[in-house]
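Just one protein chain is left out here, and the rest sit where they should.
Note that the chains take the letters A and B in the order they are written out, and that residue 1 is the start of every chain.
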Amino acid sequence: MANESGGFNIRPMDQFEVKALFGGDVSWYTPTNVTLWMALTIVAASVLMVYGARGRALVPTRAQSAAELAYGFVYKMVEDVAGRDAVRFFPHIFTLFMFVLFANLLGLIPFAFTTTSHIAVTAVLAFTVFLTVTALGFILHGAKFLGLFWVSSAPLALRPILAVIELISYFARPISHSIRLAGAMMAGHAVAKVFAGFAGALGAAFFVPVLAVTALYALELLVAVIQAYVFTILTCVYLRDALHPSH
Amino acid sequence: MAEDAANGVGMPQLDLSTFSNQIFWLIVTLFVLYYVMSRIALPRVAAVLADRRGTITSDISAAEEYKLKAQEAEDAYHKARADARAEANRIVEAAKAEMQAQLDTEIAKADAEIAARTAESERRIRDIRDRSIEMVSEVSKDTAKEILTSFGAKADARSVNAAVEARLKGGL
Partner (left out) sequence: MEGDIAEMGKFIGVGLTAIGMGGAAIGVGNIAGNFLSGALRNPSAAAGQTAMLFIGIAFAEALGIFSFLVALLLMFAV
């Protein structure tokens, strides 16, 4: 499509390209737009959680109550979903939540780069969770952790089949965990880009796709927050399975 | 697009040459973010929340105390009111009784006075009647004597008196 002239010249995937900030090839340590937007993620999260809560006021300011809201939200999620003894992992889960949330939200800024739309990034997050949780299960429960796959409430004849299914679904976890986030982000941005390209191609009727993009943007804002929530809550679910493997 | 795919830029997510870069910066980011969150942000927010919870708890207990005090004050007020009412009733009763007693003695005194005055009046009426009867007999005697004298008959005073008295007694 690149060498076609005129018509729909929409390249929805260009926005996901990793480029070196100062030119040159992309090697493993080159500062790229990934670096920039990840740094901005850290800055945004720190502004909310550190600068926002700097007053330590008894009656919070707006920024402080937003920080407290985020804290209470994640804390309650960890406590409710993963159990009371999972609270010691709260800083890790909170870090994960903040990273995904702010990466998603910053990616919605026009011309921004969405770090969480890359499978490489989400796969590292998901496999980190997966490996940590699996290792934790074996460390805490030893061989009894395998009871997670042996559904003792099912009839005996069905148990081997169920064990195979459970095993497959267990190993599918990091894949669905990572692809869900990356796919949702990628899909939203690509669709927005396609609609924006329509606006250029339609000429006088440009306002139709612009309205569509506006509505889509609102939906994407919702999706960005929900995907961060879902990513975190699934981490909590996996953590609960590791801490309490018996069904 | 076919040549784009061949170059690996059709879908930048699948461009393996950038994976090491992304993974490296992601790990750096996660470590920095974890450090900032777990060392600075979370303890701070947790301290603020604990502080607030402590303040709220102490405020609630203080409020409980004040409520208790208010209850006590209200009880004391009710008791004082009941006492005052009882005292007032007692005073009213006493005043009533006193008034009754006073009234009784006054009435008795008045009765006695009335009785005395009635007796006095009756006595005086009786006196007046007695005197009038006496006067009638006197007048009758004198009249009889005068009549007799005028008739020329020498009247014996004693017999005239006796006759008049006899007539008066019979007539009256």
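As a convention for this text, contacts are C-beta pairs under 8 Å (C-beta built on N, C-alpha and C of every residue); 3 or more make two chains touch, one makes a residue touch a chain.
For clarity, every value in this text was computed on a predicted model and none was experimentally measured.
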| item | value |
| --- | --- |
| Touching residue (missing chain; options A:Ala45, A:Ala196 or A:Ile233) | A:Ile233 |
| Which residue of A:Lys19, A:His141, A:Arg180 or A:His244 touches the chain not shown here | A:Arg180 |
| Residues from subunit A at the interface with the omitted partner, ascending | 13, 77, 80-81, 176, 179-180, 183-184, 186-187, 226, 229-230, 233-234, 237 |
| On subunit B, residues whose C-beta touches the chain left out of the figure | 1-2, 4-5, 10-11, 14 |
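In this section, only the chains that are shown with their structure count from here on.
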| item | value |
| --- | --- |
| Complex contact set, residues of subunit A against subunit B | 1-2, 13-14, 16-18, 26-30, 32, 34-35, 38-39, 41-42, 45-46, 49-50, 53, 56-58, 60, 64, 67-68, 71-72, 90-92, 94-95, 98-99, 115, 117-121, 124-125, 182, 186 |
| Contacting residues of subunit B [partner subunit A, same complex] | 1, 4, 9-15, 17-30, 32-34, 36-38, 40-42, 44-49, 51-52, 55 |
